[in-house]
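This is the structure I want to talk about, given as structure tokens.
Note that this complex is displayed minus one protein chain, with the remaining chains in position.
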Amino acid sequence: MITVLFFARLREALGTAEVTLNFTGTVAELKEKLIADNGDAWQALNGENILCAVNQAVVRPHSLVEEGDEVAFYPPVTGG
Amino acid sequence: MITVLFFARLREALGTAEVTLNFTGTVAELKEKLIADNGDAWQALNGENILCAVNQAVVRPHSLVEEGDEVAFYPPVTGG
Amino acid sequence: MYAEVSIQEADFDLTTETDALRQLDAGAGAIAQFIGVMRDLNDGDTVLEMELEHYPGMTERCIQEIIDEAGQRWPIMAARVIHRVGRLSPKDKIVFVAVSAPHRHDAFQACEFIMDFLKTHAPFWKKERLSNGESRWVDARSSDDKAMQRWQNPA
Partner (left out) sequence: MYAEVSIQEADFDLTTETDALRQLDAGAGAIAQFIGVMRDLNDGDTVLEMELEHYPGMTERCIQEIIDEAGQRWPIMAARVIHRVGRLSPKDKIVFVAVSAPHRHDAFQACEFIMDFLKTHAPFWKKERLSNGESRWVDARSSDDKAMQRWQNPA
């Protein structure tokens, strides 16, 4: 199982903060699977500014996700 | 009358913090008069780093000192 | 180098934080600090309240990495970062970055570097509640990206 977290604007668009699923593959493939499983509203994951972190480090779309990973998708940060 | 103030290392070298005297002329002439009046120890006024302020604004040697002015001589500043 | 990062809902006390840095090392002659304060206006609208969301765990890790990077670039002795989350009102303190160093220019540089990277990298998100009743997520600013990019090509 992997855990996938969503934050801020994206969390609101998807209506959920967290899902768990069985998955291995790239980040890009994970997005495709989440959209296929959950419907069109999840196209929000393909927003051009959406960032991804795996195990709390920012990664690129071709990065691999493995069993036990914590994945997070989120919009540009606005702290400080 | 004018008031002449001395600070820090210079105050210690001259042994006084303040003198008052009748004087009009340039800052350079004031130094000469102070040395002539007070003796060789006052050559410390000619130290290359000694600064002068008239009425609390830094001035150059050819600046004029007038009746009622507050003149100050002091070494490079070291605050902060 | 000493580093401490806190993410918290509670406010913090500047005297306490600065005294702690000051007591760490009597060789630290310079402390540069930044305090980010909530403004009552954003993009021309009156803001009544703000809700700050973050990614627990990653936030702390990310800020620690930024501090480590600052410690590589400048001879600094200690850094302290506090970032508040939850509900905030105008004039509330949002973020505190303090850096101590033997010399002041290093402290200033490292402090501003940490702020610029925190702004563009640390996973925090602001949602504003406006005086007209609307709520909106704050957009990232290109001025913050530019501020961060400045550090890629040190003068």
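The first chain written gets the first letter, and so on, giving A, B and C; residue counts start at 1 in each chain.
In the analysis below, a residue touches a chain if its C-beta (ideal position, glycine included) is under 8 Å from a C-beta of that chain, and two chains touch if they have at least 3 such contacts.
Just so it is clear, the structure is predicted and the values come from calculations on it, not from any experiment.
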Exercise for the section: Considering the entire complex, write down the shown chains that touch the omitted one. Expected result: B, C
Completion exercise
The missing chain sits against chain B at residues 5, 7-9, 49, 53, 56, 58, 72, 74-80
Fill in the blank from the handout: Residue positions on chain C contacting the omitted chain are 13-15, 18, 22-23, 26-41, 90-91, 93, 100, 102-105, 107-108, 111-112, 115, 143, 147, 155
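Everything that follows uses one rule, which is that only the chains that are shown with their structure count from here on.
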Handout entry: Centre-to-centre distance between chain B and chain A (centres being mean Cα positions), rounded to whole Å
Key = 73
Completion exercise
Note: chain C sits from chain B at a C-alpha centroid distance in Å of 48
Fill in the blank from the handout: Flagged in chain B as touching 2+ other chains are none
